[in-house]
Every structure is written in structure tokens, then in C-alpha cells.
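Note that one protein chain of the assembly has been removed; the remaining protein chains are unaltered in position.
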Amino acid sequence: MTEFIQLVVSGLAIGSIYGLIALGFVLIYKSTDVFSFAQGDLVMVGAYLGFGLLTWLGIPFLAVIPIVLVLAALLGLAIQRFVFKPMMGSPLLIMVMATIALSLLLRGVVVIIWGTGAVTYPSTLPNVALDIFGVKIATVDLIIMGVTALAILIFGLFFRLTRVGLHMRAIAENSEAAAVVGINANRMFSLALLIGTVTAAVGGLLLANLQLVSTNISELGLLSFPAAVLGGMRSIPGSVVGGLIIGVIGQLATGYINGTAATAITFGVLLVVLLLRPQGIFGSKGVVRA
Amino acid sequence: MHSKLGLALGAVAITAVALTGCSTGPSTSADSPGVTADTISIGTISDQTGPTASIQLPWLHGVQSAFDKVNKDGGVNGRKIDLLSEDDKYDVAIGQPAFKKLVSQTPTAAIMGLNTSNVQAAITPLLKQSAIPLLSGQATIKEAVSPINPYFFGLTPTYADQVDVILDYAAKRVDKKNFTVAVIDNGTASGLEVEDLVKERAVDGIKYAGAVVIEAGAASVDAQLQTIIGYHPDVIVFHGTSSAVNLIARAQEKFGTHYPLIGIAPSGGPSAFAGVTPEFGNLYEYVQWATPFPIKVKGTDDMVAAAKAAGFDKETNNPDFVAGYAGGLVMAQAIKDAGDDPTRKSIRDALEKLDDFSTGGLTPNVSFGPKDHVGVQSLVPLKWDYSTSAFEAIGSYEDYTDAITNEYQK
Partner (left out) sequence: MSRPGFGRIVTSYRQERRLLRTPGRIVVLVIALAFVFLLPMVLLQHSLFGIPISDSQLLGIGLPQVNLTLIAIMGAISLNLLVGYTGLISLGHAAFFAVGAFAAGFLGTQLQLPFPLVLLGAGVAGAIVGLLIGLPSLRLQGLYLMLATLALHFVVIFVFLQYQIGNFSPAGIPYLSPEIGPLIIDDDQKWYVLLLIAAVLLLLGVRNLLRTRQGRSFIAVRDHEIAAASMGINVPRVRLTSFALSSFVVSVVGALYAYYLGNIGEGSFTLNFVIGYFAMIIIGGMGSMAGPVFGAILWSMLPQVIQTIAKQVPASTPFFGQVLNAYQGFVVLVIVAILLLVILRFRPGGLNDYWQTLKGGVTKWPYRNK
């Protein structure tokens, strides 16, 4: 039984990161209707930016965090201005391909600057192994789960209570009607991209504490899609829950069956969910039939 | 009127084609492709920009350094070696045209590399019909040496040989003759091959407990470590990337377990040890057949000088670099032995006649023979020293020669 609980706990830890990535992804999708394939690569960029700053400036990890977030925000704005905005309104495939092109571009640039080898952060978050009632967890894992929980809280409050949040929800609901009442759609899209990129960068920084930083990180973005779908493509808390579920399924599949089967099983689950309940757990029916 | 014009043009075009299409323009002399009066072209096929570039690119740099050194020392029998390196990007669809290019488009006298196992599998059958010799660099798959292919020379020990040495060393490391072994691999075809090899050798007191897969791109290996804990192994055989072994070290830190791991040759590299404390990082050792700097042998100084001259001095502590450098020395020797007018066939014959060729101790002595196309017959486990950021060898190549059973060449 402890084995099962251990797997679930490990799954929740890694799932928090999937959730964080999925959160940014769903936010962008909800606001701009763009399915961004570049989310995983933005996570990678965040991790590498952290690495670059740490090695260049030689300051501790905590000091680097705000700088990376600012840089990520700028990157998000740049993406909105140069990639998304000119193509607003284009058919789905065009937008998707644009994000794929963006992801290729990011990957190529990262390798040209930092090479193909795996690198590691010289300074990281405190990492102490803990044993709670027989379940092993590291402080880094707890920090990650904490950050994700905080993110849900912050975004929940942001969308419910602030005016800007209300405007964003309006745009997500119906961008034309929102524009009619005077909400600046472009500004909202920029904000969505900004938040999406920043959450991705946070994910990257956290991941760099768990493993070596390499271009493989961008593949994690792939797993955020099942997370987003599970949670319902338009629900922010849903995306994080979806991420947690995916993390747990992955760990359980790896633990009880096999590591290779885990990816196939995770996507198999996605397939089944799509066929039986396409709107996911938190989504509302009716947005989905062709 | 226009239709007549069209027809007239058509007739002219067809006549032109018929007249000129039959012209033959034979290229240069076919008996010594890749060889001219003062140069000899040698090709390489390896992954330069694909997923395993971090392991294969240092190899290529090693080959480059070796050839630069040879050229600076006057070349081979008066000819300079011209290196034509092709990138296979870990993909057969790119590796295969690259091979054909090195055979006929930009002909070379011999090829080195094919370090990507899928590409090696696809191309080895083509070697005979193209009659071009190949010296492998970082991988020697079973199908290439069993049955023996007259044109394929595996410099690297096969996976079977590596597993032999690993299990021999494992007994010493856990200080038991009867032990339990588990396998961690990356789930690809070669990983499954390693699983099978270990399973086969689980006889006479060695117990095989099971295998666990760590896929590329995995972010956490807690589940895999838990399964391993369930197996209660004494030692683990590892196949995969440095990122994966790094994840295992971190997981062991978290769980407080201390399972020793011994990896196959292409699975290490200094980055495997980054970010973990020595207590857990040093649980991982791996077997290699090339001796990195600063472990001092006869040939070390020359190698370091050559690396520096080629601009790769930072890579001398990487066994993959040394493997490439040694490969370059072997190839240069074969060309020399082939005489004043080397051809593909004479280089092939020269390779096969190599007996106890010394690379200055950087690798075990290289021997080939009509029935033996695996050149290096030993490996040594390497341990990482955190305080000096360098590898040290546990024993010497001679200590492990007897462990090898040569399974694939029986």
C-alpha cells in the first residue's frame, strides 16, 4: 500500500509541473483560441535562460528567478506582437503551424547558443529528502506543489476579483462582444501570452531543479496536451487537475507495468477520454460537436 | 499555327535528348576512388546534430584531431588524409544517402563511424556490394559481426562483450560471487538487447531480477526506482543517457537507497554526475574501452597535444573523444600498411591483418583477423572523481580480458 501511495505522491509532484505548463497553455487557448505547440519549448527556454544567467552573473538561484520572469514576460509580448497578432483570425491549422514553427525556432536558437549537451544549475533550491509516514518526498517536490497551488490561487483570484481578470474572461468568452463594450482585445491577448510564457518559464526553472537541463525538456510540453484536454480545454483549475492526473497515471503505469508503456498508456487514456467525454472533466458540453 | 509551333519545338527537344542522352561522361578512374596523388579521402558517418550528438560529436572531434596530427607529421606514405564527415542525425533516412554519397558521389577510400545502431544495421548489408571497408566508432551491433562481414570492422566491443565485463566487475564491486542483478535501459531496441544479454548470463548463482525502462525525456524516475527497490538487486546494469543516470542518482538521494550502477560504454560522460552529491553520484560507474585524460598512459601526451592543436582541448577528459582519436590512429595505420597505392580492398586487407596494434595504451591493443572482426577485446570500469572532475580507471584492460566470451562471434 505504501508503494501505491508513494507512486501517487511522486505523480502529484511531477504532475504539478505538467499542471503548471498546462495552465499557461489553456490560458492562451482560452483567450486567443490558439492551440500553442510552443508551450514545451517555452519551458525549455525558461530553464536555459536561468542557466545562462546563473553562469553569466554567478548569483544564487533565488536572485535569478525575477530576472528570468521579466525576460519571459518580454518574450511573451514579443511572441504576441510578431507571431500571434498578425495572424489573428486565420484558420486553426495556420495558427497551429505558426506555433510549431515558433517551437522549431526556439529549439534551434537554444542549441546554437548553448550547444546540445545537458547542463546543470550551479545553484538550486534547497533539496532535502524527507520521509513522511514512510513516503519519500524531497523539499523540491513540496516547493513545486506549493508553487502550483499558489498559481491556482493567484489566477483564481485574478480572474474573479480584478477588473483586468474580468476583461480577460470577457475576451475569452466572446472577443467580438467584448470589443464592442470597449475592451482592448490586443492588450488582453498580450496579457494572456505574457502570463502563459511566464508560467512556462516558472515550470522550466522548477524542472531545472529536478533534472539536467537539455532540449529534451521541450517534450514535456507534449504531456500538457492530455492534461489540458482532461481538464477541459477551457478551464484553468481543470488544467492543473488534469496535469496532476496525468502525472499520477504516468507514475502508476511506470511502476506497475513499464516505462515504455507509460507514454502509450497516458495517450491511450487521452484517446478514451476524447471518445467518451470530449469536454473533459471540467468542460461544459456543447462546445465540441462538429 | 501555334499548334504547329508547339509540335516543332517538341520535335527539336526530343531529337536533342535522343542525340545527347547517350553521351557517356565517365568520371575519374574507378580503381582507386578517394585516392589521388597527394590525398586520401576518409569518410565518417555519425550523429552530429541529432539526439545523440552530445555523445557522438566528441567522437568525431577525436577522429579529426588524430587525422590533423597525422597530416602535420607528414601524412601517410606522402598523402594527406582528407576527412569527409557526414551527419546521419540518428536517422536511417539520412544516414543511407550519406553512405551512398561517400561511396560514389564524393568517393572515399574507407569509412569510419556508423555509431547509430539503426543506421549501422541498415548499411552493413550494403558494404559488401559497394566493396568499401568500414571501421565502427562507438557501436558494434550483433548483426554486423555475426556472421562475419568481410568489410565491417568493429572497433568497439559489442554489447555482449560489454555485459560480460560489467558482470565480471559487478562481482568484484559487490564482493559476492552470487548476486542479484537488475537492468535499467531506455526502452529502445538496443536497451532491450542489453536486457536479453543480462538475462542470458543469469546463471551459476547470478540471479536476474527484472528490468525497468526510463524513457527519454522522463522528468522523474521515482516509480522506476520503486520497482527496482522491489527487485532487491545487489547491482544494476545501466543503458541509457547521462540525463537518465543523473535522474536515478537524484532519486536515490531522495529515497536514501544506495544501489550501485554499472553502465555500458556509450552511457556516461561527465554530465551524468552533475548536481548530485558524491555519495550518490559515485554509485554510478561505467565501462569504457578508451582512456581519458588525466589517466596517464604512453599515448596521453600526444593525444592532448593533438586535441589542443585542433581546438578540442576541453574534450580530452571525455572517453568518447579518446575513442575517436584512437579510431583515427587505427585507420591511419591501416592506410600505411596498405602501401604506396592504397585501394579500398588493400585497406580492408590491412585492417584485417592488424595484430596487437598499440594506440599508446589509450585503448587495449587492437587486433583483427579473418575470423575476428571485433578489434578491442577489453574494457575497464571508470569512476568519477568529484574533487578533480576527472575519471579514474578501476584496474587495467588486462584485468578484464578474460571475462569476454565473444558471444557474437562464435
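We call the chains A and B, going by the order they appear; numbering starts again at 1 in every chain.
In the analysis below, a residue touches a chain if its C-beta (ideal position, glycine included) is under 8 Å from a C-beta of that chain, and two chains touch if they have at least 3 such contacts.
Owing to the predicted nature of the structure, the values given are computational and were not obtained by experimental measurement.
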Message: Touching the hidden chain in the complete assembly: which of B:T49, B:N178 or B:T277 does that?
response: B:T49
Message: Touch as defined at the start, partner being the missing chain; which of A:L62, A:A78 or A:M97 qualifies?
response: A:M97
Field: Residue in contact with the excluded chain [from B:N118, B:N282, B:N365 or B:S396]
entry: B:N118
- prompt: Of the residues listed, B:V92, B:I148 or B:V174, which one is in contact with the missing chain?
  reply: B:V92
Field: Where the missing chain touches chain B, by residue
entry: 2-3, 5-7, 9-10, 13-14, 16-17, 20-21, 23-27, 48-50, 87, 89-94, 96-97, 100-101, 104-106, 117-118, 120-122, 125-126, 141-143, 188-193
Query: So that we can see where the missing chain sits, which residues of chain A does it touch?
result: 35, 83, 86-87, 90, 92-94, 96-98, 100-102, 104-105, 107-109, 111-112, 222, 225-226, 229, 233, 260-261, 263-264, 267-268, 270-271, 274-275, 278, 288-290
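Criterion: only the chains that are shown with their structure count from here on.
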Field: Centroid spacing, where centroids are CA-atom means, of chain A and chain B in whole angstrom
entry: 37
- prompt: Which residues of chain B touch chain A in the complex?
  reply: 49, 53-54, 57, 187, 212-220, 222-224, 226-227, 230, 241-243, 246-247, 250, 253-256, 271, 274-275
Message: Quick check: in the complex, which residue numbers of chain A touch chain B?
response: 3, 6-7, 10-11, 13-14, 17, 115-121, 124, 127, 129, 131, 136-138, 207, 210-212, 214, 216-217, 219-220, 250-252, 254-255, 258-260, 262-263
